[in-house]
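The complex appears here minus one protein chain, its other protein chains still in place.
By letter and in written order, the chains are A and B; residue numbering begins at 1 in each of them.
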Amino acid sequence: MTAPLLDVHDLVVRYKARGLFAAPSKPAVDRVSLSLPAGSTLGIVGESGSGKSSLLRAVLRLVPVESGSITLDGQDWLAIHGPALRHARHSIGFVAQNPFLSLSPRLTIAQILAEPLLARGDKPGAAMQDRMALLLSRCGLPPDFLARRARELSGGQAQRVSIARALALNPRLLVLDEPTSALDVSVQAQILNLLMDLKADFGLSMLFVTHNLKVVAHLADQLMVMRGGSVVESGATARVMSAPQQVYTRELMGFGRRA
Amino acid sequence: MSGLVRRLGFGGTLCLALIVTFALLALFAPWLAPYPDQGMGTPNVIAKLKPPSATFWLGTDHLGRDGLSRVIFGARVSMSAGLLIVAFSLLIGLPVGLLAGYFGGWADEALMRVTDVFLAFPALLLAVLLAAALGPGLLNSIVAVAVTWWPWYARMARAEVLVLRGQPYVEAASVMGVSQGRIVIRHILPAAARPLLVQAALDVGPALLTASSLSFLGLGVLPPTADWGKMVDEGRKFFPDRWWVSAAPGIAIFLLALAFSVLGDALRDREGGKRP
Partner (left out) sequence: MTLLDIQGLSVTIPSPAGPVQAVRRIDLNIAKGEIHGLIGESGCGKTMTGMALLGLAPAGAQVAARVFQFDGIDLAKSADALRGRRIALISQDPAAALNPVLTIGRQMDDVLRTHTLQPKADRTAAAVALLAATGLPDAAKLLKRYPHQLSGGMQQRVVIAQALATGADFLIADEPTTALDVTVGAQVLALLRQLVADRGLTVLMITHDMDVVAAVCDRATVLYAGLSVETGPASAILTRPRHPYTAALLAALPDAAPHGQRLAAIDGQVPASTKPISGCAFSPRCPAAMTLCHTVPPPARVRGDHRWACHVAEDAP
């Protein structure tokens, strides 16, 4: 068995308590470990305050880690700093919840897709144009979208652009933060289909963070349920969904309809 | 034209027209003023303190110079003072605020404490002190006012940046490995600059009022250059019997300051609710 692509061990994230004499705050992420094999998808499920977003932001290196380790592709991910980190970030693609907020409102789609390519050091030109058109077509959009702006797109189209941008540098890992929560059900299905196609075609590894257990259960190989900063339950998707060990997991499956 | 009215409203468009008129008068003063040499300061003692008439539409001053010509030439000073004060203030304040807001930490602390020091003094008093120290002259008075004004812009830019820094699209750029310099210039500056430019438009009026105040106090341009503030001061000795000497430049100051203020308001309304 090969080493996992992403390995998180005993991770603790704690936000600073406000005030000089305030007691140290409870950790947002409390000794969480996870392991993501290359080519597989891990669904991280939790409600507000579960620590799922803090975990995601720690993996993205957007918040400082108090203790624990993150290993990405065999490298100590937390030991990389400065310009080296900027370069190393190219191996992670990120898709945020609301595409209209995560795509610069003032830029065209071409300018948005060019950002990661320019950051890698690519030179503008015909090759870059072709690359951007290819990225769009992989995400099911025609090349003439390059001239548009995000606000001219529908929610589903904008989220496709957001995914295309995340894939621009052929990342090893795709991190998704509630990628379908702002979308309608019928559009959500389109985006989930796209993600499943990308996974099948490119062997993409995904970290899929959401509050909606049913959504992520559809495409995740492994599930991890978080509550209050800790992991409540984790395991293979089929096992967690068919025989949840925790009452809380069952509650998260929602009310009403039973499939 | 109708598009402009739709965007700025009737009042905004009218004020823009007024500003453009003053700007044209300032630019082409030597050709538009009825007595260009008097506008530039040549005395005409045979016609001292004449009331408005067909020959001198706005009367003459204590040296017999045509009021209209003086007001037209004075527009050059007031216009450039108003615009340059705001421009200099933006030029210092915007980068300072951007850097303080984006990088935070000790840079933010240091820069904000500096602005605190400036903001602790009444702006006009500080400007008077500085202008007195630098000596009279148009450029000196502009610099004196700008030095007291830029901290406002720095504060505002910093506040904008603090909001924008947390925007998902800025975060997305950072996660992609885009350099910090590029994030500031490409993603933060364009969004942060808009409200600042609106504020700047609103501030041109008060800026030229402040500059005029300095001139009025004798800390502005040197005679014989025409300046509205200076002209009001000169006419003060003859007020109210020969009211026109002060009234013409006074009304000019009032109109131009009001026009910039209304235009700024119109721009702000347009900008309102359009947050990224």
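Criterion: a contact is a pair of C-beta atoms (placed from the backbone, for glycine too) under 8 Å apart; a residue touches a chain by one contact, two chains touch by 3 or more.
Computed from a prediction, not measured in an experiment: that's the story for all the values here.
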Chains on display which the left-out chain touches in the complete complex: A
Touch criterion as defined above, residue of A:Ser25, A:Ser137, A:Ser154 or A:Gln246 at the omitted chain: A:Ser154
Chain not shown: contacting residue from A:Gln111, A:Gln129 or A:Gln190: A:Gln190
Hidden-chain contact residue, picked from the options A:Glu47, A:Glu66 or A:Asp122: A:Glu47
Absent-chain interface as seen on chain A, which is shown: 47-48, 154-155, 184-190, 192-193, 196-197, 211-215, 217-219, 237-238, 248, 251-252, 254-257, 259
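Quick note on the criterion: only the chains that are shown with their structure count from here on.
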Residues of chain A touching chain B in the complex: 60-62, 85-90, 92, 94, 96-98, 101-106, 115-116, 118-120, 162, 165, 168-169
Residues of chain B that touch chain A when the two form their complex: 167-169, 171-179, 182, 186-187, 190-191, 276
